[in-house]
Every structure is written in structure tokens, then in C-alpha cells.
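Omission of a single protein chain aside, the complex is shown with its protein chains in their original locations.
Showing chain A:
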């Protein structure tokens, strides 16, 4: 069975966009037509030892390298971006990531892609200023390509099999780099080499900003972080699971100067990021019990273990960090970029 479609009269950009709309393709933004030539150029640049791709929920169709490359073209990828897209696609297929649940849920989670290692510089993946925002092609197209594969091949169409109540802007694209850190990088702490390109994925909410311009010590910064994390509307409160603290480099430098390490930061936040029982409604408390979650004394923890808080550094100048909660029923999964 051929995977080639002959679409007459769509050589014009407007006509192509209209043709995509008619077929239910795309994320609402214009795409690049995945011509046979462009897809061939993508595939020609692939390295050996590519990951095995399995069926994608909710539709259950197994993508081919050609269909993944077609979606990468549509997203605006360059051939060099495709291995990162494939590594991310492999990572979200790990059972622990819970792809089916994360795509079909009413929660607004999106597939977050954190890229570590030299591949960031090689591809121009932004780990610095505005790394979570617009303006960098690699960040924009790699995250978008993953979302398009899950939409087109997986069938996670908004309002149909993607049942998100409100969605989030992160569903368009959610990819950024890990910057130089005063500690070992997240990828190295997870067992990869410093010279390896690594993607780490998690079904995540968009970042929650942590603004702290006043604190001058690490302990003070962590007080603000703990307060930001201690909110009762997070999935992590009762579904539990992973969450990510993305420290801006200035906050990270202050913490490092004061002797904090990723492990001591996690332990401290585990003890101090607590949600008072009085901040949780009676109905929600009953639901938490159904999920097996009880308060620890007069407060709830923000997840089920300090190890579920992951920590990385990214961003530019300024006194901001971000807390990124997750769907809860997911995992932070890392894969080496081929």
C-alpha cells in the first residue's frame, strides 16, 4: 500500500493550508508540504541504530520512518532535527510515560521535550534566554514535530480522542535545552555521558513561573519555590508522579554558592512544599482518599517522594525559575539521541 498522495492544485501555500484543513491535518498553523523529495532528504541524513517504533495510541497505528519524517517536514524541521524527534518519540512510547492516558486525558498536559548535551549547540536548541518561548527554530519545530506525529499517526485529535478540557499553548510545541549548570546536568545524573545528546520527556503542564527578585540566599529562594509548588490544583497532589524544577541560572548560582546540591534541594522542598489541609476542599479530600492520598499531619505533600522532583537549569539573565508539574500518571523518560 502506497503512502504517497497526489494532491492536485495545492502548489500554492494558501491552497495547501486549505487542503490540510479539509483533511483535519495540522495544529492550526501553516505547515510545510511533505513532498517526496523533502521526506527523502530527511531520511537520507539519518544515522544508523534508530529506535524501534511501536503502535501509537489512541489509534493504534505504528508510524513508519517516512511518516515521522513527513510530520517533521510539516513542522518545519531540518534533516538534522529528525534524530531528536525520533528519540523523543521513542521516549514517549515507554510504558511508564503512559502515552494513551496523557493524550486522551482532560488534563492540559503536553509532551515536554528537554534536550541535554552537545546536540543543543549543534542544532541551535535554545537553553538560554526565552528558551521556553518563541524565537528559536529548533525548539519550535522539534516539539511541534512530535505533537504532529501524535496527532496524525496516533490520532490524538482535539475534541475527538484528545479530550483536554482547555488544552494549553504547550500542545503546539514544548521543547527546550538544558543549559550549563553549576552541578552535573540532569542527563548525567540520570546516567548518560556528558558528551551524549539526550532527550527527557514528561507529560507536563506549561511552566509555572517562580519570580524571586528579593531573596539573596539559597534558602530564601527555596522558600519561594516551595510556596509556588504548594498549590492544591495540581495533578501531582493526588495522582502523584514526576515534576520538574527548572532553575534559572541566577537562582541556580545563588543556590550553588550557598552549598545546595540537587539532592539537598529536593529533600528540602519535599519537607517544605506542603499544602495545608485547610486549602483543600472537603470534596477533594474525599477524592484524594480514593486515590490513596492522606495528609501528612496538617498538610499534603506535593507528590509521593522527593525523587519525583527532577531538577535542571535553563534560561538567561534574570531572577526567574519555573516549576513544571506533570499529568501525574506519567514518568520522566530519557533517551539517547541516535
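Basically, a residue touches a chain if its C-beta (ideal position, glycine included) is under 8 Å from a C-beta of that chain, and two chains touch if they have at least 3 such contacts; residues count from 1.
Basically, contacts and distances are computed from a predicted model.
The chain not displayed here is annotated in its UniProt record as "UGSC-like domain-containing protein", chosen from "Multiple sugar transport system permease protein", "UGSC-like domain-containing protein", "N-terminal half of MaoC dehydratase" or "Carbon-monoxide dehydrogenase small subunit". When you scan A:137, A:163, A:272 or A:319 for touch with the missing chain, the hit is A:163.
In the full complex, chain A makes contact with the omitted chain through residues 3-8, 10-11, 16, 25, 33-36, 39, 55-64, 66-67, 69-71, 74, 98, 100-101, 104-106, 148, 152-153, 163, 239, 283, 287, 327-329.
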